[in-house]
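Missing here is one protein chain; the remaining ones are kept as they sit in the complex.
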Amino acid sequence: MSEPAGRAGPERPFERTTLSEPAGRAGPERPFERTTGRERPTPATARSTGGPGTTLLGAAAWLGLATTVVLGWRLPPTREQGPYARLIAIHPPLAWAAYLAFGVCAVASALWLWKRTRAPRWDRLAVSSAETGVVFCALTLVTGSIWGRPTWGVWWTWDARLTSTALLLALFLGYLALRRVAYDPEARARRSAVAALIAVADVPIVHFSVDWWRTLHQGRSLAQISPQSDLDGSYVSVMLLGFCAMTLMYAWLVVHRCQVEAMEEALESEGLDVALEERRAEADVARAGV
Amino acid sequence: MWRDAMLVAGKDLRIEARSRVATNQVAPFAIVILVLFGFALDPDRGVLGRASAGLFWVAVLLSSLLAVQRSFAVEAGDGAADGLRLSGLDPAGVFLGKAAAVAAQLALLQVVLAIGIVVLYDADLGGPVLLVATCAAATVGLAAAGTVYGVLAAGLKVRETLLPLLLLPVVAPVLLSATRAWEAGMGISVDDGWRWAQLLAVFAVVYVTLGVLAFGALLEES
Partner (left out) sequence: MAPVVRFRSAVALLGRFPALAGVDLEVGAGEVVLLQGANGAGKTTLLRACAGLVQVVSGQAEVLGHDLLRDRRTVRRSVGLLGHTGTLYDDLSVEDNVRFAVRAGGGDVAAVKPAMARLGVDGRLRTISVARLSAGQRRRVAIAALAARAPALWLLDEPHAGLDAEGRDLLDGLVRSAVTAGATVLLASHEAERASALAGRTAVIGGGRVLQRDAVHVA
């Protein structure tokens, strides 16, 4: 369908539609899809969601992560926490990646909502980043739990940071749930962009309330046995490596996820062209009858 | 905007006055919650009295879900949501009006629940100034956030299940802050209750502002 003049940016109805699904699912498993819309749009985008750049990025991310794990494993056990202190190579970087992802999601949502910068790619970036962020956030809570069990003796504690992170995860699970139901792509992008921003506006309020709550009621007991107490240089450097590796991993996942989203949109827009043709053919039949 | 807000609030409250869903269904539901807490937490061990502030606010939160859902159910029936958009009312006005109507119902509900915890849990409502101030700020915040998420979920087939997932994590700080403020007001804890009330006020301001700004965009699309 030819794009009408003067309507380039904001409202592009023929883009973006279905739920987020893995790329491999485009084929025969979609019985309700229009047969005519099933072919992949162009060979260039059809074969893979990546390119040389993403391969390099992916290699760097995996290499960084592997190095972090190996070096982390070789860290000396600490006096207070024994071998579990090694989780510092992974846990804070995971939390960092989760916060980074949610931040990117919020910024992308704002860019979509702002008329001057509105473009489908911001919506794609928002959903990709939110999905990746939810994974990182869940992993943060899991690794934190594994760490907490031997250190604090419980799987879960109402620590301020832990509680805020859990609420953040719930906020973005809601965001993803909302994305999965709205039907019209434009409407979905608008709804979810607003939802992301009003969810993010809650983050500082959550942070303050939870922080006051815990500090007022039980003091900083947890902070005293925080892992920072007996760290040497090797811990810090491995953790920094972990930060870099996790950031690369985040970037790599988001790039691919965005590409998947873009391919789905291309697929849908092709289906729409066909639908428009069919609708016009209906008109010709009706015209013949007049 | 204010004229439209008054119009919508008046319309919603008139609907409630005629249909009596708030008084005949939501308020009894809230009381049932209080009774269920009594079963869950053995009344003889004094847990109920100490937890009464938190239980009160949990009941308010759950009931507010119903109030918000009802507020948008009256619009969805028989194409009336079209009517709201067709009327040409200012969206910010529609938001303020609907939020005000929800807030009025929540205020009424809190009166019922407050009587409920005094009677059922033997709660002592000392410090009424702090308690009422907390209620006012929390009610505005809950109504505003609820109305924003209500319109987000409105028109979707899964709105009944989606709304709690969207709304409850967002209003979690309201539960936390309002409970702490009430505990201070009731003399259960020695926290500075006014600090919590201030946080509630910030929440209310943030979500009223967001609602005024975002409601147009959310009402528009269909």
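Worth a mention:
When the chains are written out, they are named A and B in that same order, and each has its own residue count from 1.
In the analysis below, a residue touches a chain if its C-beta (ideal position, glycine included) is under 8 Å from a C-beta of that chain, and two chains touch if they have at least 3 such contacts.
Quantities reported herein were computed from a predicted structural model and do not represent experimental measurements.
Within the set A:Ala66, A:Val154, A:Val236 or A:Ala281, the residue that contacts the chain not displayed is A:Ala281. Although one chain is not displayed, subunit B still touches it through residues 4, 7, 11, 14-15, 18-19, 74, 77-80, 82-83, 85-89, 216, 220, 222.
In the full complex, subunit A touches the hidden chain at residues 3-4, 7, 11, 13, 17, 183-184, 186, 268, 271-272, 275-276, 279-287, 289-290.
Here is the rule we use: only the chains that are shown with their structure count from here on.
Inter-chain spacing, taken between the CA centroids of subunit A and subunit B, is 31 Å.
Interface residues of subunit A facing subunit B in the complex, by the touch rule stated above, are 113, 167, 170-171, 173-174, 177-178, 181-182, 184, 186-187, 190-191, 194-195, 197-199, 201-202, 205-206, 208-210, 212-213, 216. Note for the complex: subunit B touches subunit A at residues 145, 148-149, 152-153, 156-158, 162, 165-166, 168-170, 172-173, 176-177, 180, 191, 195-196, 199, 202-203, 206-207, 210, 214, 217-218, 221-222.
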